[in-house]
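With one protein chain withheld, the remaining protein chains of the complex are depicted in position.
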Amino acid sequence: MKSKTSPQIAVHLGRLKLKNPVMTASGTFGYGEEYADYVDLNRLGAVVVKGLSLKPRLGNPPPRIMETTGGMLNAVGLQNIGVDAFIEEKLPFLRKYDVAVIANIYGETYDEYKKVAKKLSAAKGVHALELNISCPNVKKGGVSFGSDPKVAARVTQAVKEEASLPVIVKLTPNVTDIAVIAQAVEKAGADAISLINTLTGMAVDLKTRKPYLRNITGGLSGPAIKPVALRMVWEVVKKVSVPVIGIGGIMTAEDALEFLILGAKAVQIGTANFINPHATMEVIEGIKDYLTANKIKDVNEIIGTFQP
Amino acid sequence: MKSKTSPQIAVHLGRLKLKNPVMTASGTFGYGEEYADYVDLNRLGAVVVKGLSLKPRLGNPPPRIMETTGGMLNAVGLQNIGVDAFIEEKLPFLRKYDVAVIANIYGETYDEYKKVAKKLSAAKGVHALELNISCPNVKKGGVSFGSDPKVAARVTQAVKEEASLPVIVKLTPNVTDIAVIAQAVEKAGADAISLINTLTGMAVDLKTRKPYLRNITGGLSGPAIKPVALRMVWEVVKKVSVPVIGIGGIMTAEDALEFLILGAKAVQIGTANFINPHATMEVIEGIKDYLTANKIKDVNEIIGTFQP
Amino acid sequence: MAKNIYIGEISKNKEIQEDCFLMKVKVAASFETPLPGQFVMIRIAGLNDPFLSRPISIYSFSRRNNFCLIELLYRVVGKGTQIMAGLIEGSQVEINGPLGNGFEIDSVGKNVVFIAGGIGIAPMSLLIENLSRRFPSSLMTLYFGAQRETAVVGLDKPQKLCHDVNVCTDDGSLGEKNLVTQAFQKDMKKFLPANTSIYACGPRGMLLSLAKILNKGTFNCQVSLEERMACGTGACMGCAVAVKDKKNTLAYQRVCADGPVFNLRDIIWE
Partner (left out) sequence: MAKNIYIGEISKNKEIQEDCFLMKVKVAASFETPLPGQFVMIRIAGLNDPFLSRPISIYSFSRRNNFCLIELLYRVVGKGTQIMAGLIEGSQVEINGPLGNGFEIDSVGKNVVFIAGGIGIAPMSLLIENLSRRFPSSLMTLYFGAQRETAVVGLDKPQKLCHDVNVCTDDGSLGEKNLVTQAFQKDMKKFLPANTSIYACGPRGMLLSLAKILNKGTFNCQVSLEERMACGTGACMGCAVAVKDKKNTLAYQRVCADGPVFNLRDIIWE
């Protein structure tokens, strides 16, 4: 059947239905506004907003970013306006668009996660929650929620109790066995899993012998980390049955397709937005072109077709 | 005191005395011969040879390598001629040089590690052993020796029982908390700790939907991983008192100095050799130039002078 | 949906002083006319190393028949600017801009004082051009400081347009041997806060000195800040600067989107 119609690129992540598998990654697209002049937000699979906490957060003192080979380090420190201001000031803007809005949330205690989740579940125009569990658990002495399967499961469960929305749990790559964490949050009720968050790294300024980042360490993102992200997505898709969202170093449609072929149902584009504000649009078009060139009618036909 | 003499760059890693802090990283410099036409081996701090196992190893089928942004993946699979052939065929060549030779060793069982260590301790011209504990422990179902502190400690202890030579334990970065592993191997008797080995990654070929590497996953090395390596070295130097050797993405003297300032007593140059066979020489000269420019007479004066 | 990434074609890229280059870039006519103090994010098309775009102020701008000509004045300080310096005529760059909020220029005092350090002259030159055209009766004074004679650049237009140009160098190789902030301080009594507008751009140390000098007074001083940037569009929160917010407490604002021009009084120096 020859056809000139565009391939079908909608994907379903359980209850969450997306126009296409391309989302923005949290913290790299502001609250949507920052790129609305560059990108037609209506064309995105979803907008994942900057991580939200219960109270506004000041963030870390500068310098907060540093370039590295093929990537960058950031220690923004989750600066954000807080969940209430988000709902009041930012959500109305996003509601004007026909796009899925995913609120990335984070807390320092189980209770904070729950409260943020509850507020967002009640707000109009949020389609899913994404739990950032890479941040330090203050009750647990600052060890990340995401590095212990039990703690990761508990925070997932806590949020699931409050949230009527689909809950995506976003995993940190700074662990020995990411599949174990993925299985734990799946069992605890996660509707989907996204990965990876940034790898922890640092850089030293030879002139001052100080860290380039005031926070000393920061999160490494960009194409430098793509091989690690792919490996971790592969480890996770083999072990869980909930939808997986691939993140890490995606710059082009080819990069995105690698994740989809491995079995990710969708992808997020992060650092690439900084370098090329049109990155998301180019990835969407490039996926379509690949499907057309390979005579594939539906993007779902390539998801998980990896031949190890 | 004004002086035109070259700065002092010898470093001591416990019993192991090096002309300068610049070594080659295992697996990236063959058995020394491969670069002897490019580099005066006498000028190196040490030559760390390709990982040696008890029996010769065939290695993985090709393709074994793949380029990534700012780095490369390798899945050589520890192809090597075996410890006996090394001692007979390769060591005599290295003995002709006035350079410290460090034998990187690895096994699939504690017993294999012990046997290789014993053979090398008896051989003339080996100055230290470096234990690669990133490889899978066949007895433990293939989980890496290096990802469990107890197992890491046990293999260290096993080798220490046999080895009269200083024992350096080389850590894998694919763990949640590298300092815990470092402390465990220190307690078990490690004379020094080197890190990092490669981060596990992969890549997908869109044309075939197969992995680019026949082994599916491989080790990521090169400047892409430097920020992670620096962070891990920093985490480890804070927690152990044995000398630490920094490895990961070092291309230039500036990169090496970042590790030294953090507290590494020496560094290893890996992937950089492939791109620039003179990399080690340039790093040594660059360290001297930095010391001269900053009027520092001894490289030891900058080691560990990081101002967090 | 109005902003674009422009493919710029380099029509000139020349070393005009030691380590200091003037680059002329042709972009499509749809490029928005920049305000003084606005900047562009620039990168070499298709190159991932260096990875991030670099922020550079717009030094000059003109519309031609069917394109715009952007002029950038930049100093080679590291890898990115080094590579920029190596670009030949005809090479392509990616340009995102104009970005940020320029200087407030709707009204100025009788006296307008510009204080620029080193390459900080770049946005000042465009500002001087703009203000002297729009406020011909104001008295324009520039204080410019550089390390040494070979670092003095960007004075062509200021020398034509300003009533008074004071040049200082650290080593006295050109003009007065002084710091630019001290040169200004010596003259300060000549200016009345009520009818003077001050604009400044330069290294952090210079701006901090200026803050100290103006500390007690009531001068209105706008400064353009620099900070490492990733996105340049306000999304990454990377380019934070500590300022006093409306409630007079510390907040981090974005140099790229909330600045790069700030009121000197609002900046919290640590």
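Going by the order they are written in, the chains are A, B and C; count residues from 1 in each one.
Just so it is clear, a residue touches a chain if its C-beta (ideal position, glycine included) is under 8 Å from a C-beta of that chain, and two chains touch if they have at least 3 such contacts.
Source: prediction; values computed, not measured.
Only one of B:Ala36, B:Val180, B:Ile216 or B:Ile296 touches the absent chain when the whole complex is considered: B:Ala36.
Only one of B:Pro7, B:Pro21, B:Gly45 or B:Gly71 touches the chain withheld from this view, namely B:Gly71. The omitted chain makes contact with just one of the residues B:Gly82, B:Gly189 or B:Pro277: B:Pro277. Across B:Pro63, B:Gly189, B:Gly286 or B:Gly304, the single residue that touches the chain missing here is B:Pro63.
Counting over the whole complex, subunit C has residues 47-49, 88 touching the chain that is not drawn. Seen from subunit B, the chain kept out of the figure touches residues 27-30, 34-40, 50, 58-72, 74, 76, 79, 222-223, 251, 271, 273-278.
One rule holds in what follows: only the chains that are shown with their structure count from here on.
Think of the whole protein's Cα atoms as having one middle point; the chain whose own Cα middle lies nearest to it is A. Ranked by how far their CA centres sit from the centre of subunit B, the chains are topped by C. Inter-chain spacing, taken between the CA centroids of subunit A and subunit C, is 36 Å.
Averaged C-alpha coordinates give centres for subunit B and subunit C that are 47 Å from one another. The set of subunit A residues touching two or more other chains comprises 68-71, 222-223. In subunit C, the residues that reach two or more other chains under the touch definition are 48-49.
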